[in-house]
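Input: a single structure, listed below in structure tokens.
Heads up, one of the protein chains got dropped from this complex, but the rest are sitting where they should.
Per-chain residue numbering starts at 1, and chain names A, B and C are given in the order in which the chains are listed.
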Amino acid sequence: MDVRVQESAFDLGVETSEFAAKTSASGAVVTFTGIVRNNAAGTLEHMQIEHYPAMTQKALEAISNEALTRWQLEDAKVIHRFGALKPGEMIMMVATAAPHRKDAFEAAEFLMDYLKSRAPFWKKEVSSDDASWVAAKEEDEAALGRWQE
Amino acid sequence: MDVRVQESAFDLGVETSEFAAKTSASGAVVTFTGIVRNNAAGTLEHMQIEHYPAMTQKALEAISNEALTRWQLEDAKVIHRFGALKPGEMIMMVATAAPHRKDAFEAAEFLMDYLKSRAPFWKKEVSSDDASWVAAKEEDEAALGRWQE
Amino acid sequence: MDVLYFAWVRERIGLPREVVNTNARTVKELVSELVAREERYEAAFADISALRVALDQELSSFDAPLKGVREVAFFPPMTGG
Partner (left out) sequence: MDVLYFAWVRERIGLPREVVNTNARTVKELVSELVAREERYEAAFADISALRVALDQELSSFDAPLKGVREVAFFPPMTGG
């Protein structure tokens, strides 16, 4: 398991290749990557991502361990950045490796749903004429319902 | 859209990075990679993948177009290899890019479910003492039911 | 008409492709003609519920008409991905 919270950029290609190379017993590797999108007007200067350092690593590890417990996974990786990220930059990625594709897909979706609403990150959109905190979406909170037993 | 059927290896890292870099309007990129697993006894020499050249490219393009129609996707990529692949080698990958993660995940799962049971590939496991065709799984056929309207 | 075989169908029949002159109106009739030829065809087509057929590179059914079709392919259920 590999969980990293960092300000610097990561190389999706290198991270994905390394992850896949390590998982020789698995037939299925799923990755998800979140990328900063511009706003509708195209005026986004950057996305400011704030986090709660003392809590973030612990929270991401807890979510990853939960995924490793609930699905037949060989490995999981989570990288999440903070700081000022420009449109097109990668914010975060998760990767899962499993013998069967259903486990790899479900675990990746689970990780994403929990990251969205339970990991201590907050996003602020800073554009040329405005700065506003991204509001949590009801649909993201609702997505967690799927994983409640 | 990028659909390739090839005997040569592909670089997952390069393919994923290139795909993500092209999709500037999308916030979510999902990839799936299929890797040759060894058998339980650890005796697999290679997986021989046969296909139907005149049909394969057409079938993969039709499945990809269907995904682009059914979900709000910006782009999709499918690479599938044929020939003799050793344990640990990558057999195929799909990638999807979408404004929202739900579309990217669902479209990738749809592509995989259709590739498994509707793209003209057949796998033969060749081990030191045996060679046998991989049987289609009922669960793979059943997985398609989810996408029928 | 070109007739193609893949995977274990190809192995049982012993060749990947052949030209067949036929007046069969449906895939099923074509299968009957082939089965009548030789034992290896009978072995390959023993259980057509375990087989798939494509007409001119499109998945089809054993009841489909062959009129206008140039290429018929027989194979087991696919195992891609």
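Simple rule for what comes next: a residue touches a chain if its C-beta (ideal position, glycine included) is under 8 Å from a C-beta of that chain, and two chains touch if they have at least 3 such contacts.
Please read all numbers here as calculations on a predicted model, not as lab measurements.
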Chains on display which the left-out chain touches in the complete complex: A
Among A:Leu44, A:Ile91 or A:Ala104, residue touching the chain not depicted: A:Ile91
In subunit A, positions touching the absent partner: 34, 50, 52, 54-55, 58-59, 80, 91-92, 112, 115-124, 133-136, 141
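One rule holds in what follows: only the chains that are shown with their structure count from here on.
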Inter-centroid spacing, subunit C versus subunit A (mean Cα positions, whole Å): 48
Junction residues of subunit A - those touching two or more other chains: 101
Multi-partner residues of subunit C (at least 2 other chains): 81
